[in-house]
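Only one protein chain is missing from this complex, and each of the others stays in its spot.
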Amino acid sequence: MVDVTPADAVPPAEVGEVELYHPHSWWTKYVFSQDAKVIAVQYSATATAIGLVALVLSWLMRLQLGFPGTFDFITPEAYYQFITMHGMIMVIYLLTALFLGGFGNYLIPLMVGARDMVFPYVNMLSYWIYLLAVLVLVSSFFAPGGPTGAGWTLYPPQAIMSGTPGGQDWGIILMLSSLILFIVGFTMGGLNYVVTVLQGRTRGMTLMRLPLTVWGIFTATVMALLAFPALFVACVMMLLDRVLGTSFFMPAIVEMGEQLQHNGGSPILFQHLFWFFGHPEVYIVALPAFGIVSDLISTHARKNIFGYRMMVWAIIAIGALSFVVWAHHMYVSGMNPYFGFFFATTTLIIAVPTAIKVYNWVLTLWRGDIHLTIPMLFALAFIVTFVNGGLTGLFLGNVVVDVPLSDTMFVVAHFHMVMGVAPILVIFGAIYHWYPKVTGRMLDETLGRFHFWVTFVGAYLIFFPMHYLGLMGVPRRYAELTDMTIMTESARHLNSFISIMAFIVGFAQMVFLFNLIWSIRHGREAGGNPWRATTLEWQTPQTPPEHGNFGKELPIVYRWAYDYSVPGAKEDFIPQNVPGDFAPSREPA
Amino acid sequence: MSVILVFLLVIAGFAGWWLSHQRLTAKPWLEQGLAGDFVGFDRSALPTAKIGLGVFLAVVGCLFSLFTSAYFMRMGLPDWQPLPLPRLLWLNTGMLVLSSVALQCAVVAARKGQIDNVRLGLATAGFTTLAFLVGQLMAWRQLTGDGYLLASNPANSFFYLITGMHGLHILGGLVGLGRTSVGAWNGARPERLRLSVELCAMYWHFLLFVWLCIFALLAGWAATFIDICQRLLT
Partner (left out) sequence: MAVVLVLVLIVVGSVLFHLLSPWWWTPIASNWDYIDNTIIISFWITGIVFAAVVLFMAYCVFRFRHREGNRAAYEPENKRLESWLMIVTAFGVTALLVPGLFVWSRFVTVPGDATAIEVVAQQWQWSFRLPGKDGKLGTSDTRDVTADNPLGVAPKDPNGQDDVLVQAADLHLPVGKPVKVLLRSIDVLHDFYIPEFRAKMDMIPGSVTYFWFTPTRTGTFQVLCAELCGQGHPLMHGVVVVDTEQDYLAWLGQQQTFAQLSAPQQSGSANQPPGKIIASNLGVAANSKLSRSAQ
């Protein structure tokens, strides 16, 4: 037992009263607010709105794939525009923005016991630049030629040529500009999240007392700060290629019988830059989900997270390793085939810390006191889909298995399972979990359960069978599957089934949205700590927390974030800011 | 991609060093009370703004490492034709060095509370930096005048791109320098002024370092250097 009084404690680097900008008007309170909680809501609302666009686009694509030839307005051009905007919005503008900008802003200051982010003004700017990026992106729908149809990977030379929708129009220019803006805005926010975790922690909040949510978001942000520059570089260079005629990525090309001016560029260079960002990006959306789901499971199973230290180390290990696996997306790109040995090995090594995390989640359930609340249900569903998608990742990472499967529907099914469905399920779980803190009211239980069952079972039914289409050899990014000898009649039926499921799942999201809005007014009163959780955000004097989060005095942290069901304690949870000794003095056998 | 990997290794080294001081092997469930509230196990004693700038510079470093990586990758192809660097770049380098030195003097002065010297340092830094930027623009004009156009060859494109990016970062720094100067002339609180001058100096030193690397890269010395290292190793 270590019990020390502060010898030489550094005063907390809280945002002092002077710097904490107090809003004076409605505008500065709700619109140009510097309060991380308001910014979080702004981020989340914007991300949800643009995410809805991506959802509708996925319906349109599924209409075309499930019922080919029925919907004439979905031309191949339109299909590729939908696919590109869908993919890019989902990955960047929805998931990244929601996890880091939304959850990061709301939870980091509250969970580490800070009054606000350390640079509130920059934090506000971050949101507005993000909004601008979204608007630029949306504007491409209305630009002449429409949005780009280059696929979310934007591979040149195709992305800036006339055979691709938007390639020689505004589409690609707006897309690249929007990404550049997003990265600038994100960097501003990211600095805040990282430095707040480093410097804003309240007294007693050592790193090993941080909830895993903070660990996940923190590590993901560090990764994002280091990975997004690669996308930035790629975007700037491609923009120059497109607008000023340089040849960074453009070799000598004959387009439709005509020699283009470009000469000497390297398309592979773009792919390296893109995936140097793109692979860490997968973990940028996965690590916050890992962290959040750990806390959901622990809270709702009333048991400390199993193997906390291992969980932290695994997060760090995954974060570091994910920078040396990028080329597993390029096994069949024509790069030097001997790279395959290296990247397959590193990729499969990452599976080990990832598997450890899965084991620790299910071992947390073991001998727990499992409350099957909606957040818990979503956490369980996350484990199922994440394990499923993670395991198919072992197929695709194992270089030679990737050869037949790459660029088929198997890949589409895999990444939807692992970085589409799984993180989204965590987002839902997290919203059901923290909504009471944000609004003071609970989400409606019945609607919630309906939403859960349809989303989970439906999503599984969409994406599990899809793997087998890929195994048959059906390529991805095919606007039509006509004249294909491998497409059997039964496979067409399967496609129709998948499309119908996609519509049902989409419909359930409308119910969820209704629930979100309806419960703000009509939900059951939640109280300050409805889940009886230990972390600091549930210990605020007011719910919803006010500007400055913790009233007059910052909380002092006396224990780690997982003191659930401590033997000898009266309650089955002890909040982090409760002093005193309830823990057994030795490790249980 | 080796340059960026080396850069990330350096970052990882920092992170590892810092993490190794955070008692990551402690068993937090066994520690109650204010455990860990010692110096060093908790937040750093450095001002938060400096840490923020440090993190930002890591991002900037990452950006330029990536440009360098891309440059080396393209340079490896057989048809690489580097462009001749204008002599003017030497003068510009001198200007940037001067501005860094001036800011360092300003820092020293700010620590001693000599406000006049702080102003002098800031002004000198501002003017030399402007001179650097103008010099860079003149170098561009000279090159375009000699027919080395942006789009005519990948080496040219890289030259304009990388120097342009560096220039933009300097320009951004000038905004910060401008705000600091306004503070210096309008009587900002001494400790505040000291902090902003220190931040400026940090940023300038870093961008000077980046510039020296870029210069070596564009002049081809970096490639020669790596070549020699490789030969020594094999």
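Residue numbering begins at 1 within each chain, and the chains themselves are lettered A and B in the order written.
The rule is simple: contacts are C-beta pairs under 8 Å (C-beta built on N, C-alpha and C of every residue); 3 or more make two chains touch, one makes a residue touch a chain.
This one's a predicted model, so the numbers in the text were calculated from it and none came from an experiment.
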The one residue from A:Ala49, A:Leu244, A:Ile486 or A:Ile517 touching the chain left out of view is A:Ile486
The listed residue (A:Asn105, A:Ser178, A:Ser406 or A:Thr534) that touches the chain absent from the view is A:Ser406
Of the candidates A:Ile253, A:Leu321 or A:Ile556, the residue in contact with the absent chain is A:Ile253
Considering the complete complex, of A:Asn398, A:Asn529 or A:Thr543, the missing chain is touched by A:Asn398
Even though one chain is not shown, chain A touches it at residues 69, 72, 75-77, 80, 149-151, 155, 157-158, 161, 163-165, 167, 251-257, 259, 265-268, 301-304, 306-310, 332-334, 337-338, 340-341, 344-345, 348-349, 351-352, 355-356, 358-360, 362-363, 365-372, 377, 380, 383-384, 387-388, 391-392, 394-395, 398-401, 403-404, 406-408, 453, 456-457, 460, 464-465, 468-469, 471-473, 475, 477-486, 488, 490-491, 494, 562, 564-567, 572, 584, 587-588
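Assume only the chains that are shown with their structure count from here on.
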Averaging C-alpha coordinates per chain, one finds the centres of chain A and chain B separated by a number of Å equal to 31
Chain B residues touching chain A in their complex are 1, 4-5, 8, 11-12, 15, 19, 22-39, 41-45, 48, 51-52, 55-56, 58-59, 62-63, 66-67, 70, 73-74, 77, 79, 150-151, 153-154, 157-158, 161, 165
In their shared complex, chain B is touched by residues of chain A numbered 1-10, 12-13, 118-119, 187, 191, 194-195, 198-201, 203-204, 206-209, 222, 225-226, 229-230, 232-233, 236-237, 240, 244-248, 261, 264-266, 269, 272-273, 276, 304, 308-309, 312-313, 316, 320, 323-324, 556, 558-560, 562-563, 579-581, 583, 587
